[in-house]
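Shown here: the complex without one of its protein chains, the others still in place.
After this line comes subunit A, so read on.
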Amino acid sequence: MATATHIITEEEAASHPQAEAVVVRFAGDSGDGMQLTGGQFTLSTALAGNDLATFPDFPAEIRAPQGTTFGVSAFQINFGSTAIETAGDQPDVLIAMNPAALKVNVDQLREGGLIIADEGEFSARNLAKAGYEQNPLEDGSLAKWQLVHFNISQLTLDAVKPFGLGNKEALRCKNMWTLGLALWMFDRDRQPIVDWLNTKFAKAPELAEANIAALNAGHAYGETVEIGGVHRHHVAAAPAEPGLYRTVTGAESLALGLVAGAQLAGLKMFFGGYPITPASALLHHLSRLKEFGITTFQAEDEIAAICSAIGASYAGQLGITSSSGPGIALKTEALGLAIMTELPLVVVNSQRGGPSTGLPTKTEQSDLYQAVYGRNADAPLPVIAARSPADAFECAIEAVRIATRYMTPVMLLTDGYIANAAEPWRVPDMSGYEPFPVSFFDKAPAEGESVMPFARNGDLARPWIKPGTEGLEHRIGGIEKQPGTGNIDYSPGAHQQMTDTRAAKVNKVAESIPDQDVCLGNPGAKLAVVGWGSTFGPIHQAVRRAQGRGQDVAHVHIRHIWPMPKNMGELLKSFDKIIVPEMNTGQLKTVLRDQFLVDARPLNKVSGHPFRIAEIEAAIEEALA
């Protein structure tokens, strides 16, 4: 059993322990390169064969004033020799590069955990900026944790002295010094980082050498200097399915999945996007992949982004657009047109905290109402949600499949946490994916007969007719239409029939998706913890622990939010109680109640941070009490 909050006892530490899982948090100023440090530590950890999950936590400001609490950037990684599903409830180790980083993060450190602080940054000025009246490294206020501090800044300066860098540039190597120390602590190989630095600074070899020197110095410091309280841990490789692995962030895996989906459909892809945090990464990734028949278009706004994608779908490519909540709101009218004209489209929503600008860099899953209900009029569309960075790959393919088979826009929900977080991913064997090639309709009607752009097949989908096809010239638009011909038709019968058909078509999607499974536990359990999206990890661990205590709990994770699998109602009704943990104020809970009249109880959190396992465990205890 993975224990994300595993406490390293003194005894364990003394015996060079085999820790099952360790949570490390790197925290510093946004200019300190903490995301980079975390990313590289992740890579070396993945290469060491550990399972892992990460949580990058950075400010909305690009460069907040140095040394302030709101400029603190942190990167948390949970890695272990067993399956890791979350970034960890509480760090075991906090590496604080300045007073502000300590201030913001220390309360989350588990009691008895280790603080490593750069005392070189604990000047009177920096202490004041962080709001400390006294130096916490000296006043005993950190007594419930193990504290070690040394002058990382000075040690870095000493290490890179031979390379003649300016003071500012030299201090930039601090993060590599810290990374070196962390690599030593957890017995990680330095070579991949050295290779990476040599590539990154290929054009400035002196910077590469200085950074490598800092990395080595940090490592050597751990090895040679007696640091009170700092012990070396070996975290063994996690068991994993044999195969080729890589790390992947949600944004990367989404991009790959969309490319795979387009290839399986036999379509060229058109991606219309507009920069918005945290969705922009998808545009960045796709814009480099032209060899896969991808056109990326940075539009003038969110509306033009979706409209151009719909235009491309109309012209016979796979139109895709992506944004975050506020941008999706702007796209809503165009989504209605895509529903009305029944064109395939994939809309990716990387959710963030809201409403309005809200918490642009923090995670939340509060756009479920927007996805399911959030349009004017009766405008249903399929909604699916990814649960993790790796899962986003499968969900993207599924979104393309549904969009093209049913001629409908599909909303794919992910969130800021999934988009930025990394996890190991077993590289899929693409030959194992069944292609779902699209066939465009090209049979001109017989003399005297009408073109029927709104005829229906068994799925109730209409034919996809590309402009350029002779004899099938026709007009489509947002006005209600006559079934079959698609000619403008405001008559009561036409609107009733078309509204019913649009809804029935979306409901038909349920016929080609798998039945809802119970991913842990059994149908009929006393309690089901039902979740969706990125809460998968903490729910799964919490349910696993509760089962370990002998409790009759099941975990149901919903990928297909709309329509839901056919057996969902029956399954939910088999449980005595249902709780629905969500990073919103109870949105899936509402949908479940609405659709199935079940007594689903909410468990909500909107702090901008993912659930902790312990929070869900407590809710399970309470529900079963």
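Keep in mind that, in the parts below, contacts are C-beta pairs under 8 Å (C-beta built on N, C-alpha and C of every residue); 3 or more make two chains touch, one makes a residue touch a chain; residues count from 1.
Definition applied: contacts and distances are computed from a predicted model.
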Its UniProt record identifies the chain omitted here, from "Na(+)-translocating NADH-quinone reductase subunit E", "Ring-1,2-phenylacetyl-CoA epoxidase subunit PaaD", "2-oxoacid:ferredoxin oxidoreductase subunit beta" or "ABC transporter permease", as "2-oxoacid:ferredoxin oxidoreductase subunit beta"
Which of A:G31, A:P275, A:G311 or A:G484 contacts the chain that the document leaves out: A:G311
With the missing chain put back, one of A:F79, A:Y221 or A:F270 would touch it. Which one? A:F270
Of the residues A:P467, A:G493 or A:P514, which one touches the chain left out of the display? A:P467
Full-complex touch with the removed chain, picking from A:V235, A:V259, A:A281 or A:I328, is A:V259
Which residue from A:R63, A:R475, A:R549 or A:K573 sits in contact with the chain not drawn here? A:R475
For subunit A, residues touching the missing partner are 1-2, 43, 46-47, 49, 82-83, 192, 239-247, 256, 259-260, 263, 268, 270, 272, 288-295, 297, 299-301, 303-305, 307-317, 319, 333-334, 336-337, 341, 393, 426-431, 466-479, 487-488
